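Excluded from the complex is one protein chain; the other protein chains are retained at their positions.
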Amino acid sequence: MPITILAPKPTRQAHSHNGHNDDDAMSDSGSDSSGAGGDDDLDEMVSAAAAAGLKSQRDSKYEIVTPGEVITDDPQWMRGHGTYVNPATSAIISSVAGTVSRTNKLLSVRPLRARYTPEVGDLVVGRIVEVQAKRWRVDVGATQLASLPLSAINLPGGILRKRTETDELQIRTFFAEGDLLIAEVQQLFQDGGAVLHTRSLKYGKLRNGVFVAVSGMGGGGGVVRSRRQVWTMDAANGGGQIDVVLGVNGFVWISKHVETPEGLVEKAATTGITNLEESVSATMYSSQNDRIEVDTMREIARLRGVVIALVENGLRVDEDMLIRGYHEAVEMAMVSADGLDDLYLGGEKGEQLAAVLTGI
Amino acid sequence: MTVSAAPEAALSVLPRADGSAKYSHAGYTITASVNGPIEAQRRDEHPYEAHVDVVVRPAAGVGGTRERHLESVLQSSLTQIILVKNFPRALIQIVLQIESTPGNDYVNTKLFQASLNFSIMPALFQTAVLALLSAAVPMRATATASVVAVVSQDKEKKLIVDPSAREIEAAQSVHVLAFTSHDELLLAESEGDFSVKEWDDVYETAKKICCQPESQKAGIEMVPDDDNARGPDMRQFLRSTLEEKVAADLHWK
Amino acid sequence: MPLDTSAYSLALLRVDGRRWNELRRIHAQIRTQAAADGSSYLEMGHTKVMCVVNGPSEPGPRRGGVGGTSAAGSGGGGGQSKDAEVAVSVVVAGFSSVDRKRRGKNDKRILELQSTISSALGASLHTHLFPHSTISISLHVLSLDGSLLAALINAATLACVDAGIPMTDYVAACTAGSTSTYAANDESADPLLDLNHQEEQELPGLTVATLGDSDRVAVLVCESRVQVGRLEGMLAVGVDGCKQVRGIIDRVVRDKGRRMLQEGTVEKGVGLEDMDLD
Amino acid sequence: MPREAEPSLNERQFVLQALQENLRLDSREADRYRPLEVTFGDEYGVAKVSLGKTRVLAKASAEVTVPYADRPLDGVFQIATELSPMASPSFEVNRPTETEVLLSRLLEKTVRRSGALDTESLCLVAGQKCWSVRVDVHVLSHDGNVIDASCFAVVAALRHFRKPDTSIEGGILTVYTPAEREPVPLGWLHSPFCVTWSYFGEEGEMALLDATRAEEQVRVGSCTISLNRHGEICQIAKLGGTPVEAVILLQCTAIALTKVKEFSAYLDKKLAEDIKRRDAGGRSAELTAENDR
């Protein structure tokens, strides 16, 4: 740009941001994080690098890329998610703030945080937001609503039952607006929209419990894809058994354990198949909660508190963390003045919990 | 500022509307646009007929109750002559933009004059009909309108066609009448003090203006006529305006 | 109250002691609201704004109820909601300035701000990746001391980065002014960077937002009378200021990212050196 | 209110393809306006502007009111823009669209805030009585570039307008009717005009003046520059859209200035013609006609 600035007579002072860098770093973190001391030097390097085209800066293993940063202009790489290509220079440029990841020749950037991106096979918890003629529209925390076709659910009366027009007419008797469900991503549309199915006795409508939404993918805590997303655990203090569903999309469901249909299947082996279908049909799409003991409710609430505390303190939510956190929370409640009824895990208590969990 | 100056009209003056007309008469200049049949909004949708939407916009200031009143009168009478049953669920949108109103050099008026309601109605009505014809919206019949004031002068009642603002102020009653081309009375709005006899006179006068039988027209033009109760022959005016338009449209024939 | 410019001609210092090319202190944070998809808090001097971003997400069956504006110039969208809509709402708190003026929701200035922010970010955000969805950006002005539009744009950019919404580059903004009055075609007038409220009232100025490190201008708003000859100088200073602002907000994001890496909440990436050919 | 019609993919592609070959659908050059024409009505203060198929009517009017408490020495001046369904069925009465808000803001900044009208001259009795001048902008037909056409119409209407003459004697305000005293023009300080550039292409590298509606629908951004013939910028508005090189914006401003000078000269000429016309057969003849009555 042929614009030149004529500086006023006194010589221009080298403009520096040093004056407020410390400030930034301090108030940003809100805690006296150990890295703060070294930040300043690093900052200068970053801005120097910014001027030089941002390329030489990835030596620090704690460095991220930010939008507009050229990751590479080497044409051998292919661009993946979180990147775009400048048509003029064919350089691969990051479009999000995050870390670079590589699969063979595919470069992509994992954002520090983003909404859930569905992938085939993901186990998700969702909420029905709209009922259409032949399908439901489900909020799974993604950028678009997922769809659950009527043909992709188990109908009461057996897996082999044929779908009829009557089912279409009474589509609301299966799922209505606001209902929660657990489902699997079956396929993806071109534009990224997900199609769900519940054609397994593991999936279907959720009841007898409580829903927690934690931020979707990436940092700041949240559910991570892991070996097991669903399990049943024994609650302390006479709480009986509790089911936990960690939807990959960051939606969590904690509920009282009821005999699963799978459990029934085993029993059914002896009693005959028809019996099973009846018992499944009866409860499959019920929106009525079973009776839940106070002890169970309390422990469900405690688990929910643990999930929230993990997220607030930027920890990942998975089976191991949650179970350890739960036991810790039970211990903490034991020594508390309010005893077992002390369910509050926010603020300092949450930090305390997190410290114990990360300290090991 | 001759009050009963001959009306002037031009059709299809707006390039992007389905139909439009500009009409000047008695100091009023009005431009109208017609769009339709187009998709009606859900709240205006009627299952068996088209909704006729009339918007009247003043030259200066925001529309108020006066405009809403004009809109409702025009809407109900125009709905009568448009074949609304031809377009169920549709909308026929008529926008009437007032460009100028007769000035009065002797009064510094406020921006809005309530008493002007009556004198402007025929002009609005006529512009709307012309714009509908320009948009080729199917109609049962055409229509023409006129405004007549009754003033008492030397203990005698006198009728004034297309009265000026001052005359309206002085008038005992003011009447707006519109007739279809089948000579049916389509619209009659009256204001003020009047007897049935007076109204009958008004009716006859207005009918003469609006429904001049065509066979007579040659003869009448010959008669010099300074009687104030005679207005322009509206029906003939409408026809000659349309003749020009059709001739231009079908120039290739 | 006329601005006392006598000090400037003597010491070349502005009313708040800055030199012509100095930005005010910029302080920013991201991830300030746990519940939102993205959030930020930004101060440019005494102008303080916070921003919350939700989405991209698809609105439910009640469509069209969003009180925002769609991305008007967001690059050739087919319009049939092929691209995500960027809905912006700006609320200026009553206590943000001295006169405590109530600004209604339908204040045309606010609507214009909303439309500008929506259109400026819409052109950088990769809205084509999210058909049928809406990115809703809520901005709250807590304190007002000039350069409002610039602060809003910067805060919105930061919050969108925090929400992980892909974009071409940061949209960074700042203001520039001139010590000349409009009538005087004062060749010796100095351009000024980053106007505060007082300067904004008295001197000609403009708001510039640029895309990334380029000289490409996304927003250019000038609301005061000024000689055409002053434009080039002000624009040059403004564009340069935008680059400085970009550097500052980029550092905010990097700091946060580094901290998250250190805390282990996100997986580490691969460096270029690991990326040698297999 | 039906939704605004979108251009088809074919039209979109074609308009852009043609622009890449430096062609416009109406074979205009990039920096050429469509024929601009202004006509004045018989009344003072009515200006009708046609720009290609775009038509705008502006009407100025004035009445005596009480000044705002915080500005006792200033008159009231407002510009009202309401887009009616006449311009396009997608506009609804009483529901301002984005187009309307932006148009209204641009006129406000260009004409009102730039001090084109001397509002102090509207004051009659400080703190008690002042003129309230109002311009109503009516878009009759919308075929693109409503902003430039509206701005021209507003300036033309205001410069053409005459407000009744007044006098104050012994603290009593007299407003004369046109019959008593010839109305007087407004205190006018400078004439600003809007010039709107539309940008096309991936990086907004193609710039056009006076875009038609079809062009506006495919543009990636626009910039409205308001100037007067003295080379004073009154406002610049590039409200988002695809970023454009700063240098291009400077070039656009320079060209805009030449256009504004043309507008200014054209309006001066038209106003002079109108005054002549009124002198010839208008005012004097009208007066005698009135005397006859």
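So that you can tell them apart, the chains are marked A, B, C and D in the order they are listed, and the count of residues begins at 1 in each.
The criterion applied here is as follows: contacts are C-beta pairs under 8 Å (C-beta built on N, C-alpha and C of every residue); 3 or more make two chains touch, one makes a residue touch a chain.
Quick note on the criterion: contacts and distances are computed from a predicted model.
The listed choices are "Ribosomal RNA-processing protein 40", "U6 snRNA-associated Sm-like protein LSm6", "N(6)-L-threonylcarbamoyladenine synthase" or "NADH dehydrogenase [ubiquinone] iron-sulfur protein 4, mitochondrial"; the UniProt protein name belonging to the chain that is not shown reads "Ribosomal RNA-processing protein 40".
Of the candidate positions B:142, B:173 or B:212, contact with the hidden chain is made by B:142.
Taking the complete complex into account, residues 2-3, 5-15, 17-18, 21, 23-27, 89-90 of chain D touch the chain not shown.
The missing chain lies against chain B, touching residues 12, 15, 18-19, 35-39, 81, 83, 85-90, 133-142, 180-182, 238-239, 242-243, 245-253.
The rule we apply is simple: only the chains that are shown with their structure count from here on.
The pair with more inter-chain C-beta contacts, choosing from A-C and B-D, is A-C.
Here the chain at the heart of the shown protein, by mean C-alpha position, is C. Chain A and chain B, compared by their mean Cα positions, are separated by 67 Å. Between chain B and chain D, the centres computed from C-alpha atoms are 31 Å apart. Centre-to-centre separation of chain B and chain C, using mean CA positions: 54 Å. Counting partners per residue, chain C has 215, 232, 235-236, 239 as the residues that reach two or more other chains.
Shown for chain A are the residues in touch with two or more other chains, namely 1, 3. Those residues of chain C lying in contact with chain A across their complex are 12, 19-22, 25-29, 31, 34, 37-38, 55-58, 60-61, 84, 126, 129-133, 161-170, 190-191, 212-213, 215, 232-233, 235-237, 239-240, 244, 247-248, 250-263, 265-275, 277-278. Of all the residues in chain C, the ones that touch chain D in their complex are 69-76, 78-80, 106, 108-109, 111-112, 115-124, 182, 185, 206, 210-211, 214-229, 231-232, 235-236, 239.
Looking at the complex, you find that chain D touches chain B at residues 1-2, 41-43, 46, 53, 55, 57, 59, 61, 63, 80, 82, 84-86, 88-89, 93, 134, 136, 138, 140-143, 164, 175-179, 286, 289-290.
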